[in-house]
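As you look at this complex, bear in mind that one protein chain is not there, while each of the others sits in place.
By written order: A and B. Residues from 1 in each chain.
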Amino acid sequence: MAGLLSVRDLSIEFTTYGQTNRVLHGVSLDVDARAQIALVGESGSGKSVTMKAIMGLLRQPPARITGGSILFDGQDLLTMPESARLALRGTAMSMVFQDPMSSLNPVFTIEDQLGTILKYADRRLGRNRDRRGRRERVLEVLDKVRMREPERVAASYPVMLSGGMRQRVLIAMALLSEPRLLIADEPGTALDVTTQAQILRLLKDLVAAQGLALLMITHNLGVVRETSDYVYVMHRGQVVEHGATAAIFAAPKTDYTRDLIAAVPRLTGGSRYGSAAGRGARA
Amino acid sequence: MTERPVLPMTSGYQTWYRFSRNPTALIGATIVILAVLAALLAPWITPYPDHAGAVVNFRARHLPPSIEYWFGTDNVGRDQFTRCIFGLRVSLTLAFVVLAIAVPFGTILGLLAGYFGGWTEIVIMRLTDIALAIPPLVMALAVAAVLTPSLVNAMLAIAILWWTWHTRLVYSLTRQIRAQEFVEAAETLGASRFHILFREILPNCVGPIAVKTSLDAGFVILVGASLSFLGLGIQPPTPDLGTMVASGAAFLPDHWWESVLPGAVILILALGFNLLGDGLRDLFDVEDA
Partner (left out) sequence: MTAPVLELRGLTKHFPRRGGFFGRVTGLVRAVEDVSLTIARGEVYGLAGESGSGKSTIARMLMGLEVPTGGEIRLNGAPLPNRKISPVQMVFQNPGASLNPRRTVGQSVAVPLAVAGIAGAAQTARVAELLDMVRLPGDFAQRFPHELSGGQKQRVAIARALAVTPELLVLDEPTSALDVSVQARVMDLLVDLGQDLGLTYLFISHDLSLMRNFADRVGVLYQGRIVETGPVARVFESPDNDYTRLLLASVPVISDEEAALRPVIPMIDGEIPTAEALMALRRAEQDRTKEGRK
């Protein structure tokens, strides 16, 4: 399988209040076409910074990329001219945002918002599509994300939709221009667990049906197991371990990963809390 | 690798860091500080301190700006520069007193209306609405006309309506803050109403109140200058910027410096407070993010 996205030795530092800190120390990861990869880490691990760097959403300053490369289809995104980079974003490579409540503009209908995004994406790709063509495409993606009444949803304002439906709209937004890589930022974190299960299932099915590659950013190990074949574990700006999901869970190689997995409560019971449970004193 | 000095990342340090790199805030603060210092040290830093009183110097009437008289002289030969500096005293005192009355009064009303709701809210907010419907300058004119024109009465005239803006601001802030969990926690922990209003809610309002007060200072000075322009403020011979603009207007355009320069001082002073307020707002906005 051809390598679609390849991050090599990426290092980033942040400068705030006159002080500079290294946030990423030589991070490398690969996403092949049609692969389902997870990037897992706790807060402060650097997974969000990595994702933003890949999508080109990192504000420089206060951030500064001090080394490494991000190759998409063999081309380095960091040395590419800005126009070429923009042409890729939202088209070949697109993102599903985390918070469905705040990611949609409340004063425009779904059709307006998706239509506008499509219009600008078309422009970047040099494609010509009229209003009717755009509407068709919008309804088409809404149907792909299993919206029961696409026309009604298209005519609605975000406030009229439930959290789960809004998240589907965000996924639809990412699919508009037939991307090859979908980056999902903590999908479903802001939703109920039953709705999250639906959304994760939808993502899996979509990715398989459309032949997309999926890079899932999450802090939830259960989500990793459900959605990904390969996982990168990040801690303090470094990839501490990576491998096939089943292998990592069965036999983690580093202490950090081992402790992380041990900290997850089990549905079967048996992860009782408290010092008496023999987990060792925690300060 | 050399050891970089670790800077103390207290919130005070962070605030100072941002403030010192915000040009708007710095320029505004500089203007205000200089004005306050000039007003305080007026008798010692002005070239002709006695010109601030009832001195006449007919030989030096209507002289244009020069090395001797930096801002020129007025129609009785007094140094304009000195009088402008002394005029700052009047403007700044006015702003200080008006706001010292209006801000606490308006803030307390806003807190009460926002926290208690019900009839308290209705009465206070409708009263505020009525007061807001009266044009401040007209009200000030009416008050000044009833009472004899003086600095104190001018301050009264402005303060009497100024509190309403602060009530509105603090009311909406209180309503937002009241819904936050730490207020509910304080309630269930048995905190008294006084504690909740003044120790939990009010500290969270300080930012926007500070911004508004600073911006207000500029406006109060302008209103005060307008009042004295119309002859309703402090009476001569005490130097006052608005009065100077008015009396100098009679000699436009030949002796332009008698009207324009005091006007410019008013402008710069109001601008300073505005910039400071804007800068403070930038500072607080980021903090709250």
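The definition used in the following text is that a residue touches a chain if its C-beta (ideal position, glycine included) is under 8 Å from a C-beta of that chain, and two chains touch if they have at least 3 such contacts.
Computed from a predicted structure; not experimentally measured.
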When the whole complex is taken into account, which chains on show are touched by the absent chain?
-> A, B
Selected residue (touches chain absent from view) among A:D9, A:D76 or A:D192 = A:D192
Using the definition of touch stated at the top, determine which of B:A186, B:A210, B:L230 or B:A264 touches the missing chain.
-> B:A186
In the complete complex, which positions of chain B touch the hidden chain?
-> 11, 180-182, 184-192, 195, 199-200, 203-204, 206
Name every residue on chain A in touch with the hidden partner chain.
-> 42-43, 146, 163, 192-198, 200-202, 205, 219-226, 249, 259-261, 263-277, 279, 282-283
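As a working rule, only the chains that are shown with their structure count from here on.
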If you look only at chain B, which of its residues touch chain A in the complex?
-> 4, 6-7, 9, 13-14, 17-18
Can you check the complex and tell me which residues of chain A touch chain B?
-> 17-20
